[in-house]
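Below you'll find the structure I mean.
Heads up, one of the protein chains got dropped from this complex, but the rest are sitting where they should.
Going in written order, the chains are labelled A and B, and every chain counts its residues from 1.
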Amino acid sequence: MLVSVLEPLIFATIAFYLWGAGGREQTLLYVALGAGLMGMWSATLFGSGGLIQWQRWQRTLELLVAAPPRFLVTALPFTVATASLGLYSVAATLLWGRLLFGVPLAFEHPFLFLLALPATVLALGVLGLVFASTFVFYRHANAFSNLLEYPVWLASGVLVPVSLLPGFVEPLSWALAPTWGVRALRDAAFGGNPLPEIGACLALAVAYLTLAAVAMANFERLARRHATLSLT
Amino acid sequence: MAVIEAEELRRTYRTTTGALRRRTLDVEAVRGVTFAVERGELYGLLGPNGAGKTTIIKVLVTLLLPTAGSARVLGHDVVRDVREVRRRVGFVFGGERGLYERLSGLDNLRYFAELYGVPAREQGRRIAELLDLVGLSGRERERVEGYSRGMRQRLHIARGLMHDPEVLFLDEPTLGLDPVGARELRQTVAGLTEAGKTLLLTTHYMFEADALCDRIAVLSRGRIVAEGTPRALKERVGGGRVIEVEVFGIGEERVDALRAVGGVRSVAVEERGQVQALVVRTDAGVEVTPALLARLAGTTIGRVSYREPTLEDAYVALVEE
Partner (left out) sequence: MAAARVFLVGGVISYRALFNWIRPLSYATTMLGIPLFQLLFFAYVGRFAGVRDDAFFVVGNAVQATAMGGLYAMTMTVANERFFGTLAPVLATPANRLALFLGRALPVVLNALAVSAVAFAAGLLLLDFSLPAARVPALAAVVLVTATATTGLGLLLGSLGLRVRDVLFASNLVYFGTLLVCGVNVPLDVLPPWLQAVGRALPLTHGVEAARRVAGGEGLGGVDGLLATEAGIGAAYALVAFALFRVFELEGRRRASLETY
């Protein structure tokens, strides 16, 4: 929880100083929102993986998988909850930016902003579920999920526009919830129309859920065959 | 000269309770324990959980400082001559932890061979001997995370013997083992005394202490309440007899009534499924059965049997005193 707040604050601070040194003060709110989304992504990534890992250490993973409700249904509230921890990081970076760097907190469409937030959380939370399903089988999956922090930050354009990156990144960015989440938040803040992006978040959530269901079923079977549920 | 000597050993733990108003509480785990173990002896510390057995071992292997009193191992003071003691003693704590899970059994042993300064050219032979002794040969290259409890426990013992210590401390070595594993382990332990080692063992299994130990100290709440050979301990409560009466549903006042019968030393109630067993310890040469049965009139009585006191009876009697 503290990491999910402190880490984005440090990144936001780095970005504020860099933007300041580069003479781009007018987009500090842009930076603050981006850093907040970075934190939400980290919270989702480490939260959903850590959840399964923690169950392994406590030896409760086997109990949960063996319980009558589908594990997917058991795990979904957890991963959405970890994604919503990312709301702290959004709030913290905005507050931090306001207090220390004088970031103006003026939102063009405050209500749409408040609509965009839960849509983003939901999409990230279901994406977390996809990760959780891989953790059920691969006990070292955390090494990979650790790795996914920076690339997704890059590919979803939270700080740097995707158009600056090599061309192959852009199609990838369309499949990532943070891409649409950060666009929706920025449109709501700067006066665009965030509704299409909010819609994209919800559509991605449905797609992720389907993917997670397929993945979970397969990994559960594999885990039972290879006896990896009880290993820590 | 005794190999292990403890004199008026005391150890107090200070714990704090409460989050806001912190109060410190002194818990006396060991309250003045004196004993001596001779060379080649297998000495047992027997007692219930929390009696102070593990604390005594930790003080003797230099992991804890005594609060008062003194202890020497092979003539070296456990407070001052720390390195001398550590070079010469080995210890094994019961349980599954304390091994490097991600390493093979072999690498676990190799690491401790380095820490105990076993010369490089002797390490290979020494480790092979130990693996053989504890019956892990052939499994040593597997990672410890896949070991069973028994294998872990045997690896612990091999580790404890790595530097060929003259004195070995075993803290509940058969804890959590299945009966076969526990029996094999006891054979290993018995073999060590034949090799001339001095052993100090804690356990709360009576039969284990009875079968293995030359002498036993019974601990209760940080004090030694009795010491001697298993036979002597049995005789202390013995000379008497034990009567077991099966009953079906009996009230506390009835049990108290039985305790009042002349010649009865103690009465304990054990639940055995649907049946309760009254374990009645009596003085020698007194016939109390008619008096007992008279006071049980009106209740359903099952089998009545007589037996010689076991070490367990001695232990229960001592700890309850």
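In this section, contacts are C-beta pairs under 8 Å (C-beta built on N, C-alpha and C of every residue); 3 or more make two chains touch, one makes a residue touch a chain.
These figures come from a predicted structure and were not determined experimentally.
**Student:** Looking at B:Val33, B:Leu64 or B:Val280, which makes contact with the chain not pictured?
**Tutor:** Among B:Val33, B:Leu64 or B:Val280, only B:Leu64 touches the chain that is not shown.
**Student:** Looking at the whole complex, which of B:Ile4, B:Leu46, B:Ala71 or B:Leu99 touches the chain that is not displayed?
**Tutor:** Of these options, the touching residue for the absent chain is B:Leu99.
**Student:** Based on the whole complex, identify which of B:Leu25, B:Leu115 or B:Leu293 touches the chain you can't see.
**Tutor:** B:Leu115
**Student:** May I ask you to list the residues on chain A that touch the chain which is not drawn?
**Tutor:** These residues touch the chain not displayed: 2-3, 6-7, 10-11, 13-15, 17-24, 140, 143-144, 146-147, 149-151, 153-154, 159-161, 164-165.
**Student:** Across the whole complex, list the residues on chain B that are touched by the chain not included here.
**Tutor:** Against the missing chain, chain B presents residues 13-14, 58, 61-65, 83, 86-87, 91, 93, 95, 97-103, 107-108, 110-112, 114-117, 120, 159.
Methods note: only the chains that are shown with their structure count from here on.
**Student:** Provide the C-alpha centroid distance between chain A and chain B, rounded to the nearest whole angstrom.
**Tutor:** 53
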